[in-house]
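One protein chain is absent from this view; the other protein chains keep their places.
Entry: subunit A
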Amino acid sequence: MKLVTAVIKPHKLDDVKSALESFGVQGMTVSEASGYGRQRGHTEVYRGAEYTVDMVPKVRLEVLVDDLDATGVVEAVVKAAATGRIGDGKVWVIPVDDVVRVRTGEHGADAL
């Protein structure tokens, strides 16, 4: 099993969610995040004083998938989240040792 984590632009969340639902993904976890990459932050001016705001609002999306689906899920996220402009975000995949469904106690791929 793999954990696919994507940090994307907040306004692309609906597109990514639709793409993953079309792919057949059954669930996901979404959280608000803030940070910066090469995009860096932006400047704001208050009463003439300029502030550099490093942290940009982002959405973090996490999906647990079967090994075979990982590549397809990543492609679906990347395709849906891309705008072609700097700051589109990142997607990464890490291996997962085990998954347990809390309600039934099922382990591994059955719990996905």
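Just so it is clear, a residue touches a chain if its C-beta (ideal position, glycine included) is under 8 Å from a C-beta of that chain, and two chains touch if they have at least 3 such contacts; residues count from 1.
Convention: contacts and distances are computed from a predicted model.
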| item | value |
| --- | --- |
| Chain not present in the shown complex, as UniProt names it (candidates "Helicase conserved C-terminal domain-containing protein", "Phosphate transport system permease protein PstA", "Membrane protein" or "Ammonium transporter") | "Ammonium transporter" |
| Hidden partner chain, touching residue among A:E44, A:E62, A:E75 or A:D110 | A:E44 |
| Absent-chain interface as seen on subunit A, which is shown | 44-53 |
